[in-house]
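A protein chain is absent from this complex, but the other protein chains hold their places.
After this line comes subunit A, so read on.
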Amino acid sequence: MASIATIARGVVAVVATVTLAAACSSGSPKTGGSGAASGQLTGRGPITLAQGKDTSGNVQNQINTWNKAHPKETVRLVELPESADQQRQQMVQNAQTKSDAYTVLNLDVVWTAEFAANRWVTQLPKDQFDLAKFLPSAVQTGTYRDNMYAAPWKTDAGLLYYRKDLLQKAGISAPPKTWAELQSDCGKVKGVDCYAGQFDKYEGLTCNFSEAVDSAGGQVVDDQGKPNVNTPQAKQGLNFLVQGFKSGMIPKEAITYEEEDARRAFEKGNLLFLRQWPYQWALSSKAPKTKGKFDVAPLPGLNGPGAPTLGGHNLAISSFAKNKATALDFIKYLTSEDTERLNLVASSEAPTLASLYDEPALQQKFPYLPTLKASLLNAKPRPKAVRYNDVTTAIQEAVYSALTGKTTTDQALADLQSKLGPLTAQ
């Protein structure tokens, strides 16, 4: 009867066949639940790593290395769909059917609270990780209520991409540190649009908005988990974007930009400044119109350097999995210095270990590493909420209507404050 009920769950959410098969084959679906939540990491043997598509192909390489050294505790890669929403959905369904199909979960940083609060992932032993070596902001994204649920693996933060050549031509030697400097720089360079980010109504808008608020000294959700957007700082942050659109500092079409649209505009030579993730570095270095003509800087803020939004991925252990001791060792292996270094070289994904950013050999290969490290030390996570999806939807709704001029900044933030209240209540 229990298995029928679990399948019924899946039917509503259009269960993937994989999950169904896993639910049926797991035999005794109830055994995993209660014992697992207590956080005992026992059992050794084969495990799986569930994550989105292995685009760089390097995850498989790392697994091969591990498997060679641990023939009795092999790891199998389970590739989930490319879109983050669908990855989350499959992991959630896996958890709801209490299946042991996924052992190690590659979680987006914003999912930690939801997965931890639902007891879908096991608490990790803090003392077994040398957390002082990791970037503090990345460590923070893996915690829920001060307990560690996910180990920081890959990180990400927004950077300011700028056209070095155009600034030099206008006699400007250094990239802007404040919004005012950014605007005055734009006044001196003619013929290109000033600034853009990702302002379409999707997760990118939440990142860009949190960034603007944090960079003005505000906080979307404060340290106690209470919404905090009805403040002068939040207003200044949102106003930077709203006024940007009104004054033409941000081109009108940027309201439709996601990462790739913004990158295209920059690589076409249409933009002087762009807020973007580090991944664009390698691509723009090859694009004919931007090759050798751009550089990156920390994001500007209201009164000095801004605070970028943290992205990235962490590793957690499913509560319903077997062989958790192996899983813990595997996570330690993936987050070890050697593995992270090799991964940075192979895939240019930003590591979570602070020391790697200072290695001269790596800096030579990736000249943006010092800038990225400075940004990461200053970076702020997005709101930590069990119902993160609802929170980000509410943020997008409010910010988008302010940017399109449907509501005023004050109105949008007042609406957002009242909407976030019940969503973040704990």
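Just a few scattered comments:
What we mean here is this: a contact is a pair of C-beta atoms (placed from the backbone, for glycine too) under 8 Å apart; a residue touches a chain by one contact, two chains touch by 3 or more; residues count from 1.
Here is the rule we use: contacts and distances are computed from a predicted model.
Its record in UniProt calls the unshown chain "Carbohydrate ABC transporter membrane protein 1 (CUT1 family)", which is the match among "NADH-quinone oxidoreductase subunit M", "Electron transfer flavoprotein subunit alpha", "Acyl-CoA dehydrogenase" or "Carbohydrate ABC transporter membrane protein 1 (CUT1 family)".
The chain omitted from view is touched by exactly one of A:Leu166, A:Leu344 or A:Val386, namely A:Val386. For the chain missing from the display, the contacting residue among A:Leu77, A:Val92 or A:Ala287 is A:Val92, taking the whole complex into account. Checked against the hidden chain, the listed residues A:Asn64, A:Gln168, A:Thr256 or A:Gln411 yield one contact partner: A:Thr256.
When the omitted chain is restored, the residue from A:Thr42, A:Asn64, A:Asn118 or A:Ser336 that touches it is A:Asn118. Where subunit A meets the omitted chain, the residues involved are 8-9, 11-14, 85, 89, 92, 116-119, 144-145, 200-202, 252-253, 255-256, 261, 265, 386-387, 389-390, 393, 396-397, 400, 404, 406, 426.
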